[in-house]
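Every protein chain except one is present and positioned as in the full complex.
Now for chain A:
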Amino acid sequence: MSVLCSCVSRARVGISPPDTVQASPIQSASTIPLAPAESDHTSPSPALSPSEVIPASCPWCNMTEYQHEPQYYHIIVRIAVACKGATSVFLAKHRPTDTFVSIRRTNLDHFSLDYDIYTGLQHEIHMTRLFHHGHILPYHCTFVSGNELWIVAPFMSFGSCRDLINSHFTDGLGETTIACILRDVLLALDYIHKMGYVHRSVKGTHILISERGQVCLTGLRHSISMMGGGYCRWERVGSLHEYHCNSINTLPWFSPELLEQNLIGYDTSTDIYSLGITACELANGIVPFSDMPATQMLLEKLNGTMPRLLDATTLPNVDDDALTSAGGDSGIGGSMATSSMMRSEQLPYQRVFSPQFHEFVFLCLQREPADRPTASQLLTHSFFKQVRRKSAENLIELLHPIKPLTETPHWPKDADGSIENNIAKIEELDLKDEEEWDF
């Protein structure tokens, strides 16, 4: 407990004014200009009507002080439960500024809160404080109240990419949308890698989209430093070996070399592989390898099976029986296609992803870590040429008919105080697919 408290109180001091954030040497050291992402916050995007513009709400460049006491936050509704019931995630309003925030409250005395979760939480707060990047989800503040740890973060009202897929895009997102999202994720990854860390759990649930279309990477709990480890402390190590036994949900995204757990180990390129799987997840709507037991997935990955995007070029045409039996080389795509076809109309068979996208995924999913490009190399890939404008603006338009959660009709102004109705509505929206959040 005391360790955590000290961590939190240091974090309290760590809230930096916006100028220092933007001018920090770390960020300027990054080779990729971050200007477009930064400027999004100051000028409201045209897609938003004036009433929806909340002046001081932007987490990356606001001067707002978020108080370290519960009474400043109005809890609206519980969105999710995580960490075996020890953690609840709430949608809340910061009373002084009247802005939405998400609050993760963890009961530190909860029986299921074991050592791993505990240290994981500490590590996560640490990492979030360490990183300052426009595409990494920051925390407004963290504090301990009673026996609860509160983590106040900006509310990402479009939810995660996984949420979007589950609720609206069961066959996958459009290519341009994916390009917008992946470019921002790559910017974040490039930054994390240059800081000497490996993220280790890049996946759809860890990519959040804000009301303004800002894409944020989260899930820093599993990030690990390339410094130290073993007996060679305080030196940059060539490879990492630690294997997390608690990340069963992340197995399909793990790279072969990470799963192999041999003396060679893994490095930052494991994130590139995970990004490739994430690309397939976003495009196909289903996660590659998720239709098989973990042991089989391991075998497939070690044998170099490469997932791919499902479109007319990679999928056999179902109408043509002869083709079905002949199109034997669709990799794991084949079996997944059938499962998605069961559910919905024949979209995946008709769409065509660009050759650049196919190549991007191919590069990311190389079996040999050394054959994969780095994050900064990938940022110059021709796949991202289609992202002409600032991706945030773009995203809002691309997602157009879908409204962020906070824009639910009649939402804040319910005259008859029937907040329960709204809660029910929100719960319906949000809890549908994930009883247990995996951070």
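Here are some notes:
Note that a contact is a pair of C-beta atoms (placed from the backbone, for glycine too) under 8 Å apart; a residue touches a chain by one contact, two chains touch by 3 or more; residues count from 1.
The rule we apply is simple: contacts and distances are computed from a predicted model.
Per the UniProt record, the chain missing from the shown structure is "Serine/threonine-protein kinase STK11", taken from the list "NADH-ubiquinone oxidoreductase chain 5", "Dynactin subunit 4", "Serine/threonine-protein kinase STK11" or "Ubiquitin-conjugating enzyme E2 Z". The chain that is not drawn here is touched, among residues A:V81, A:L130, A:L298 or A:L363, by A:L298.
Here one chain is not drawn; of A:G172, A:G204, A:G265 or A:G285, the residue touching it is A:G265. The chain omitted from view is touched by exactly one of A:T64, A:Q122, A:S167 or A:S247, namely A:S247. Contact between chain A and the unshown chain involves residues 115, 229-232, 240-243, 245-249, 251, 259-265, 290-296, 298-300, 302, 305, 316, 318, 324-325, 327-332, 334-335, 337-339, 342.
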